[in-house]
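Have a look at the structure that comes next, please.
All protein chains of the complex are present and in place, except for one that has been dropped.
On to chain A.
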Amino acid sequence: MIDLSNSRILGKKKKKKTTTTYHFTRLSPTLMAPQLLSSRTFKSLFDSVDTFLFDCDGVIWKGETLIDGVSQTLDLIRSKGKNVVFVTNNSVKSRRQYAEKFRSLGLSSVTQDEIFSSSFAAAMYLKVNNFPKDKKVYVIGGEGVLEELQIAGFTGLGGPEDGEKKAQWKSNCLFEHDKSVGAVVVGLDPNINYYKLQYGTLCVRENPGCLFIATNRDAVGHMTDLQEWPGAGCMVAAMCGSTEREPIVVGKPSTFMMDFLLQKFGTDSSRMCMVGDRLDTDILFGQNAGCKTLLVLTGVTSESDLLEKGNKIEPDYYTRTVSDITKLMDSPSK
């Protein structure tokens, strides 16, 4: 059993020697162990990328609370000539609504077209696959998805207002559903209820060729600053349970969004670094797309989660928080 008693000190630069010893004992033939970001490794990372992709929940903010030092760090990165974009699986808001959130948190330099939310991804998936405009989309999720669908020219049904609806189950009473629904999009929905599950289930099971699209499958997330809450993975799994089908996933770790990002910057994904808090979405997305990956510990993943034996997803680097970038940028490299 590997002695992890030193793991607590891995966050502090001065104990690097112990860190190195620990990493050597953990190196497996196939996987390189994640390296704690140091001023030396940071310099080499920073120089090798042109674009930083940031996840939002647990990286930039927690709920409605900005994480310390993020604002200065983003400004610093931009001032060094690097691009900054945001790739979030949270589908409750549209890109426009996210830009507003950034503004309300004092990050007014972030523009809408630097934000790639899974709500946007769902609409784009339908667009690139020529989803017919005469078909409708049933949404189990927030306003964000409906807005992105509308911008892309599609007709959305459902969304938050179906949170008020109740099903009736009497003999001779049929639960109706729109037969022209050609896709059901499922994302994070804190207003989930039986009506929506039933509506979506009937569409997927009974409308021929109906698509079942998931914005993402995150199990939990920091919807508030104080604790984790069930994520879209919950609503999607509910629909898998009743439809007996697996969805098309457009958000991380699917690399669907990467095509849009590459188009925007015209660079190779190897010149990008994905910064996130979740191994099975952010880091896996980065790895699948061929980017460098940096895990931060301000979100859902703790250091022990990262370093435990059962974990198979190892980012290139990890650090405590995004603002470590500011500290490392200023410190002399060894």
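Keep this in mind: a residue touches a chain if its C-beta (ideal position, glycine included) is under 8 Å from a C-beta of that chain, and two chains touch if they have at least 3 such contacts; residues count from 1.
Simple rule for what comes next: contacts and distances are computed from a predicted model.
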Could you tell me which of "Phosphoglycolate phosphatase 1B, chloroplastic", "Prolactin receptor", "Signal peptidase complex subunit 1" or "Glycerol-3-phosphate acyltransferase 4" is the UniProt name of the chain missing from the displayed complex?
"Phosphoglycolate phosphatase 1B, chloroplastic"
Among A:Ala152, A:Val181 or A:Val236, which residue is in touch with the absent chain?
A:Val236
Which residue among A:Glu100, A:Asp113, A:Glu244 or A:Glu308 touches the omitted chain?
A:Glu244
Contacts from chain A to the absent chain lie at residues 63-65, 167, 169-175, 189-194, 197-198, 201-202, 205, 217, 219-220, 223-227, 229-231, 233-246
